[in-house]
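These notes are about the structure you will find just below.
What follows is chain A.
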Amino acid sequence: MKNRLSPPFAIVIGLASALSHAQGMNAPAPAPGAGPLPIPVVSRFENFGEKDGIPSHKVHCVLKASDGRIWIGTPNGLCVRQDNGTFRRYGTEDGLSHLTVLSIAEDPATGDLWIATLQGLTRLSGGRFTAFTQTNSGLPNNVVYGVAVAEGTVWAATAAGTGAYDLRTRAWKPYDQTNTVMNEPWCYAVAPGKGVIYLGVWAGGVVEHDPHTGTFKAYRDPDGEFHIALATDSGPIVDVTSWVAYDQGILWQGSYFGLARYNTGSATWRTWVQDKTPLLSNFVNTVFAHGRLGWVSTDRGVSVTDGDNWVNYLVDKEGRGVVRIYRPGKPPETRMMTTALPDGFIMAVWADDHEAWFATSNGLSHGVFTVSSDSSALTSNP
Partner candidate 1 sequence: MTRKTSASLLLGAAVLLLAACDPQAQQGSIVLTQVPVGAPAPQDMTVLDARYPPGSRVVLLSPPFGAQAVRVLSEGLEAAGDPCVSWDGRWVYFAGKDKDRQGWQIYRVAAGGGSPERLTDAPGGAMDPAVAAHEELVYSSPVPKAGRLWASPEPPSLYGMLPGKAPRRLTFGPDAAVNPTVLRDGRILYVGAAASDSRRAQPHLCLYTVNNDGTEVTAYAGQDDGVDTVRRPRELGDGRIGFLASRGHEPGASEWAEGVRSAAPFATRANLLPFPGQGCRSVEPTPEGELLVCADVAGMVGRSMTANAALFRVAPGAAELGAPVFDDPSWNSIEATGIARRDEAAGHTTTVMPAASQGTILCLNANDSCEPATDGTGSPAAQLRITAIVGPGQLRVLGTVPVASDGSVLVRLPAGVPLGLDTLDGAGRVLRHQPPVFWLLPGENRACVGCHERRSHSPRNVRPLAVQTDPESIGLAGKSYSR
Partner candidate 2 sequence: MNLKRSLFAVTTAALAFSVVVLGGGYGLRAHQRIRSGRPDLGLVSCTHCHQGSLNKMPWAKARPHHDSPGGMVLSPDGKRLFIALDDKDEVAEADVATLAVLRRAKVPGGPFGLALDAQGERLFVACQHVDQVAVLDTSDLAEKARVSVGVRPTDIAFCPTRGGERLVVTNSGSDDISILSPSPLAEVARVAGGREPYAATVVDGGRCVYVANRMAVHDGQLAPPASEVTVLDPASGHIVNRLALDSAHMAEGIAAVPKKGWVLNTMIRVRNLVPITQVKDGWVMASGLAISQADGAVTQVPLDEANASFSDPSGVVASPDGRRAFVASGGSDVVTVVDLDWLNSWLSRASPADRGDAIMDMAFSYHYVLARIPTGCNPKHLALSPDGSRLFVAERLDDSVLVVDTASLKPLGRIVLGDGGRNDPIRQGERVFTRARYTFQGGFDCRSCHADGHVDGLSYDFDGSGVGDNLLDNRSLCGVAGTEPFKWNGRNPTLQFQDGPRFARVLMRTDPIPDPQLDELATFILHLPPTRTIPWDQVGKPLTPAQQRGRDLFFATKRPNGTPIPRSRQCQVCHRPPLYTNRLIASVGTQGRRDPKEGFDTPHLIGVGASAPYLHDGRARTLEEIWTVYQIDDLHGVSSYWTKLQLNDMVEYLRTL
């Protein structure tokens, strides 16, 4: 509750925004007198679009693979960034199971990519595509929203359950409402946790599954209602989960009703909604977890937070970049940037300590971090 914005604070945001607009501030620099911000700040956006070979406006997802290559999923195929900076496209003619690519995951053991599409799950291995569909395999449904690989198992969140494909035994294990605690079979995302898998279930909250013991635990909205969030910080923001992400003990739940975070160490939840907190919008497409940070893709820009500090990236109506920084106990800082995200409707983010990539509704953007940001603080628990 202590971090909830009071109503006047909301006004401040608006006014500050208007003010910053008027001042035309440049790229952000550390606020005078402030300590190191435990969130890296983007100093510059490098944008890529159709001119660079990206075959659609919208980019659904982005992944920097372990070999350094940037992969993106679009409604018109899978693309990889080539050495010359342009993007090479792969379509169904190459073996991709469907043109609409929604999510990409890399198998850390093999370097294979697993590609979630609107019509099946596709493996890209050694340059060759192999399609898994609901008719030729144990994939529960062809509409695959999220995919993750952990401990030799590919997890695919589909419109009719989550499928687990054991890469060693080639056996599929479908999970739905009949064999788990899922309220509904509609899965949106999977996130490997520490020895467990988190399933983002549409209308079913978040389901934690321990594949070793075969046990399930459902995290559900305490009020059980879609029309209200009765209280804050008491559980998932809503049962209608649109995304889950996990890293270093922190589980994030994205929804179109706001954002929630679960600290698996302390078993505590925190929730955020637009207007009352720095969260840019309730409409959270995805969350990318890196260290203690969540990179939250919303329909109004990107919110980056460790739970206490926030860095929001927006695009004003003139198309200019705006960054807002919130620190506990300090007034928010709003600055204009010399560059901007190509669009405020952000589909997904990939980030590490050195850079971030943004999949937006109008192309791909590369976020170059400010050199002075203290990346070592990223993994510390404030």
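For anyone wondering why these and not others, all candidates are chains of the complex that A comes from, given by their letters.
Note that in this section a contact is a pair of C-beta atoms (placed from the backbone, for glycine too) under 8 Å apart; a residue touches a chain by one contact, two chains touch by 3 or more; residues count from 1.
The structure displayed is predicted, hence computed values, not measured ones.
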**Request:** Every candidate listed belongs to the same complex as chain A; state which one touches it: 1 or 2.
**Result:** 2
**Asked** Which part of chain A faces candidate 2 closely enough to touch in the complex?
**Response** 67, 95, 109-112, 123, 125-128, 134-138, 140-141, 152, 160-161, 167-168, 170-174, 176, 178-179
